[in-house]
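Right, one structure below, let's go through it.
What you see is the complex with one protein chain gone and the rest in place.
Each chain gets a letter, A, B and C, in the order it is written, and its residues are counted from 1.
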Amino acid sequence: MRYSVVSLLAGALTGNRRWTPAWRDAAPKPAYDVIVIGGGGHGLATAYYLARTHGIANVAVLERGWIGGGNVGRNTTIIRSNYLLPGNIPLYELSLKLWEGLEQDINYNAMVSQRGVLNLYHSDAQRDAYARRGNAMRLHGIDAELLDQGAVRRLYPFLDYDNARFPIQGGLLQRRGGTVRHDAVAWGYARAASDRGVDIVQNCAVTGFLREGGRITGVETTRGTIRAAKVAMAVAGSSSQVADMAGFRLPIESHVLQAFVSEGLKPIIPGVITFGAGHFYISQSDKGGLVFGGDIDGYNSYAQRGNLPVVEDVCEGGMALMPAIGRARMLRSWGGVMDMSMDGSPIIDHAPVEGLYLNTGWCYGGFKAIPGSGYAFAHLIARDEPHPAATALRLDRFALGRVIDEKGQGAQPNLH
Amino acid sequence: MTSHRLASGGLIDRATPIGFSFDGRPLTGHAGDTLASALVANGIRLVGRSFKYHRPRGIVSAGPEEPNALVEKGRGPRREPNTRATTIELHPGLDAASQNRWPSLAFDIQAIAQFAAPILGAGFYYKTFMWPAALWERLYEPAIRRAAGLGRLSGAADPDAYEKAHAFCDLLVIGAGPAGLAAALTAGRAGARVILVDQDFRLGGRLLCERVEVDAMPGPVWAGEVEAELKSLSNVRILTRTSAFGLYDGEVGAVERLTDHLPVTPAGEARQRLWTLVPKRILLAAGAIERPIVFGGNDRPGVMLASAMRTYVERYAALPGRQVALFTTTDDGWQTAASFARAGSPLAAIIDARREVPEAVRALAGDVPVFLGARVLDAIGGQSLRAIDIVGDHGRRRLAVDGLAVSGGFNPDLALTTHLGHKPVWSDERAAFIPGDLPANVAVAGAAAGRFTLAAALADGARLGAEAAREAGHTPAETPAFRAGDEPCAVAPLFHVEGGRGKAFVDLQNDVTDSDVALAAREGFVSVEHLKRYTTLGMATDQGRTSSVNGLAILAALTGRTIPETGTTRARPPHVPVAIGALAGLHRGRDFKPTRLTPAHGWAKEQGAIFVESGPWLRAQWFPKAGETDWLQSVTREVEAVRAGVGICDVSTLGKIALSGPDVGTFLDRVYANTFSTLPVGKVRYGLMLREDGFVMDDGTTARLGPDEWVMSTTTANAGKVMQHLAFCHQVLWPELDVQMVSVTEQWAQFAVAGPRSRDLLEALFGPEADVSDAALPYLGCTTLALGPTRARLFRISFSGERAYEIAVPAGYGDALARALMAAGRDLGVTPYGTEALAVMRIEKGHVAGAELNGQTVARDLGLGRMLSKKKDYVGRLMAERAALNEASRPTLVGLKPTVAGVRLRSGAHVLPLGVPPTAEHDQGYVTSTAYSPTLGSWIALALVANGPARHGEEVRIHDPVRSGDVVATIVSPVFVDPEGARLHG
Amino acid sequence: MRIPCPYCGPRDSSEFAYHGDAAPRRPAVGNAAAMADYVYLRANPAGPMEELWYHAQGCRSWLVVTRDTRDHAISNARLAATRSPA
Partner (left out) sequence: MADPVSDWTHRGGFAGLSRRIGSGEGLKAVERAGLAAATVIARRGKAADAATALGRMLGAPVVDGGKRTSGGDVTVLGTGPGTWLVFGDRPALVADLTAALDGLAAVVDQSDANAILDLSGPRLVDVLEKGLRLDLHPAAFAADDVAVTAIAHVGVTLWMSDDRATVTLAIPRSLAGSLLHWLEASARPVGLTVEAD
């Protein structure tokens, strides 16, 4: 059923009884052209673009739990394309462009809100690093503005300007950046993919691979064996687990990142702000909760929860940046398991095993990449060649030394 | 006496009246009241508006589970939104206001939203507002944002202080009801270290709200006796007004409200304290929360949980209504009838969904009309309840009431046990989720364990308290048998009454109705987690305390599954919302991070230095002189003074590491890319350190002051990182090497003395006995010399390109050294210079620093490729040798000079060829460092440019769109001043 | 999370710096492929894992800690310097 004001009114008049499931809860068929493992944002978007752009609709998305239960449903919803390195920028900008037309494309209001993302700087060196980044963005045709302190003050009068340990000097603003309603992305892609014939299979964990010769020809799952011409993995924090089933190791560690939401409040923070002198970023959801986060906990974890010292660290950053939130209360905190790569950048590539395709390494920044990554991954799967926006995101870049290290931290995932 | 205050009874202090205000209206309550009880006592019903439909709402509970009665507490910067009236301790001057309404609580314009409810069902926004796309940010979203949200932040910095503390114990008891008190007492008497926390300001839990006896004492009296005994035990600590909010690995988070109940925060006191409690064992005795029943109009002010009604009557002597009916499916609900009867206001009716109720339970009610096997279909009223429609064997009937007590069962408050990932299990017998698999050191007692009687709570507490004491190595004298009755506690589950006309709310705060649950199920959101996210059920400030189980029970019924098949949503910390200020504690403003000051900081301050944050340090950036109006003027003067004469600069912040042991040479050869084992005594060498992935980690010098006395210097920024790396290399990679090392950064104050007259200054400083001649101390030499009462280390190294030295003295003499250098150099015109001048001179010399050592560069990029030894293995060698890292096209260090004199260059600008459009494909690198060079009379820059070294002389475009800069510069050698290095020696 | 430092006793994890899997051992000279594996590839197990932690705000020892990545339970911690060579 198409969603619109009209259907909403019609629904209301009929006691809202005519609505049908947003997506078909499919049972797995014995075989598909493509199996996508992982019903997160990347997996669902990949399936959608396989069907929409490449006409490959005989696709199943296999999700071990309920779709959207992974990181797509637990992130701080920030989208932006303010990246520094040429290996990364095209993919994130492709993604931002797709966000800009997403709702009309998939007929689902994911509340893409281009409210602006502001990264603050607190030193001359940081200003120059942001200038370098802003200029790189501009060279790629992306909007970027370098603000001085006065301009930041006008946007956000309630930040700590006068008593700060690391005074705010200015910020890098990307006005096209913003937030998107996280869950809606999963549901919207699932619905749109399902409408085009993709099977969304929930409660179906992949437990092993079928092989013929050296080639992967399908998967074993908790709901039986399923064959496929091509198998694509988009399992985020579980990448190493699935890779292990296929017999290879990845340049990935799984780390926990926490996020936080406050009680509902009347609007106070119009856009997205990132502190430059500590680990803290914040925006306010349309429901009124302050949605914020900071650094990863810093140790390998599959527990999907974090610990108190990091909660404190994040709140210290928050209070240092905006002491006006001291009396706002944290309502809930949670964790997600992230696929932290060795250079902090993602991988969209053939896996080292034939028939298997790899989409991983999104670290804590893969939400914004969902449309672009799905688009590029579908391209790779359908055509067996990388999408032009993802040519640098190769697996062999580590061995070759062509790493894409935005932060310059080296092969230490917990520092990215 | 206020209108609804009972003439006697309760635990309030009738002798202490307290004036407060609600929505500007002056009211009176008593010490011992909460805001909610004082409002009840004043007959106030309407206290808030709901989130989505702005429906009028009243008080529902008497505890932190309250979904409706949220108020803004206080004014100005102390305004605290969304504060539960049920947990605010009444205090003089308390100023509370309702929220999320306009223009007033009684008349709220947005209440018209409820008439649009059919189109505002669950998730309606996902289905609309898509066309035209541009209107979302401009029109729809702002409207939604304004309508949403609850209370308001003040927008001003929180004026109060917060603090943190840690405490350790054998047993942490969470909750001081009968179960918790029994446990704390038993373990405490045995000598175990006990911490007992309760969120309430008074210990006792339900004992304060029920007419029960323990050991033949009224509940509150018994609780008082236990409290007194616990206070007498030095091994027991009691934290009241303290909520345990999270179980973490090995730790429990709790927040103590220190001064929220005081009219004004005493000077110097913190508002709240964040506790990190580290217990060996945890006993959760948090009690149970009563479950409402979902029926039409169940949100009308006047509909309240039955146990809460009892709390108001028994603890606060406040009557929530004069014509109150009870709708129950539990035995416990009938206790409310008894309370009202005792209070002289017998219930108007009892509607029990069960057909059979034990005689003992019926006896509690006295002479009240009872409807068994009946249900409440609808609650009727506007801003206050007026009547209820009931159905049953007798048919349908309307009863005029002003209050309805509801008891649908009890949900054990188990959330804390699930924070580490453990799940509760459903018990049909108790119609509740009870503890399943628990974390290893956690036990649950009393109502929290689903054991709902007082006797069971006491017995659990005593048993588990004794167990914990034994585990901690103590022997409880005997496990006390506390005497109490076993009150009836049967439940027949009823979650939902269908067929009412009014909206039936499952989640009161988020306005989620039974039809929203049905819609979600219809649309396929049948996982409980989907249901929660699609309808927002359980996502409000009360986190579904009173709504989750009902929601999933309704979903279970709709989908033909059992409750356990349907499952629960995951609870998360914090168990009660916690002020962000409390979680930050002291660390805000200037206390965000500690500040490191160099030993000569005071001296620099006297000199009028402008300081800059340099990581944790404050460093002198420049020293303005009278009449100088611009930093560039000061910095230029400082540079010129150094290049012409002599200057001094505090470099104490450089990392310094002392190394010793027979294998230091070998060790340094492995951690540095160049060779150090050959360094003679009395010499210093510049070293380059790589990460194992081949990129540059840090640079610095290492001096060999004696055969077994080495001292390494690191950059200020990387001091800690390098120390950790060296420890890694030694302890993890090569423990067989006999090397000892320790940071001596704090031990030494260090000053650079630079300029052609620097040796003259040293001669004056050290006096005639000391030999600082070039023969004794050539370039890259080092030595130790007597200086005043101490010994100084002297290194002849140069960052500025001038003849230069660094002098180190024990930090206690750092201030004296600065003064002595100034005195010794007075006749030479010695000039103190800061980090800016330091940077100008290193850029003039083409020395790389932080901007170039950015973790993305390899030695070759920095023109330091020849430092990579080919003769030995070292950290990073193999990875640095990868072909891709040795391509000429990699951006490589060059100098830049603007083609037009006076034009400014800026770091962060990109480098492009001339005559091409500014697009990414033409991006050839970027400017890393810039300075105005007084020596050249021009702005200069260092940059990393593709094929850079091959392009000296080429003109390029310096493109800086974010600062509207676009200039032309010539690629030159990165060494702008004295490329031959003559000045180093001259 | 409290890490039982063999020298200092149990301490809050925030006193430590994390380095990850302790299993990969630095390969001998000359083998670039093995070195790339050592630097970049990880087993990243879900379960017990030996990992390196540095007691930065304590005794400054590197530790090999055995910790389950599924529930953070720590079963052992010893000094890295005393473990046997690869």
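Note that contacts are C-beta pairs under 8 Å (C-beta built on N, C-alpha and C of every residue); 3 or more make two chains touch, one makes a residue touch a chain.
Quick caveat: nothing in here was measured; it's all calculated off a predicted structure.
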Among the chains present, which touch the one that was left out?
-> B, C
Which of these touches the unseen chain: B:Thr276, B:Thr453, B:Thr566 or B:Ser907?
-> B:Thr276
Hey, which of B:Ser104, B:Thr475, B:Thr562 or B:Thr790 is the one touching the hidden chain?
-> B:Thr790
Of B:Glu356, B:Asp486, B:Asp774 or B:Asp827, the one touching the omitted chain in the full complex = B:Asp827
For subunit C, which residues lie in contact with the unshown chain of the complex?
-> 7-9, 11-12, 15, 57-61, 79, 81
Even though one chain is not shown, subunit B touches it at residues 161, 163-168, 193, 266, 268-270, 273, 276, 278, 586-587, 591, 593-599, 602, 617, 658, 660-662, 708, 736-742, 744-748, 764-765, 767, 787-790, 810-816, 819-821, 823-824, 826-827
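In this text, only the chains that are shown with their structure count from here on.
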When the C-alpha atoms of subunit B and subunit C are each averaged to a single point, how far apart are the two points in Å?
-> 27
Averaged-CA centre spacing for the pair subunit B and subunit A, given as whole angstrom = 23
Residues of subunit B that touch at least two other chains are 248-249, 251, 276, 420-421, 692-693, 879, 882
Shared interface positions of subunit A, touching two or more other chains | 303, 307, 411
Spell out the part of subunit C that touches subunit A in their complex, as residue ranges.
-> 1, 12-14, 18-21, 33, 36, 39-46, 49, 51, 67, 69-72
Considering the complex alone, what residue numbers of subunit B touch subunit C?
-> 248-251, 276, 278, 420-421, 692-693, 720, 724, 727-728, 730-733, 735-736, 873, 878-879, 881-882
Can you list the subunit A residues touching subunit C in their complex?
-> 240-241, 244, 249-254, 298-303, 307, 309, 313, 342, 398-399, 411-414
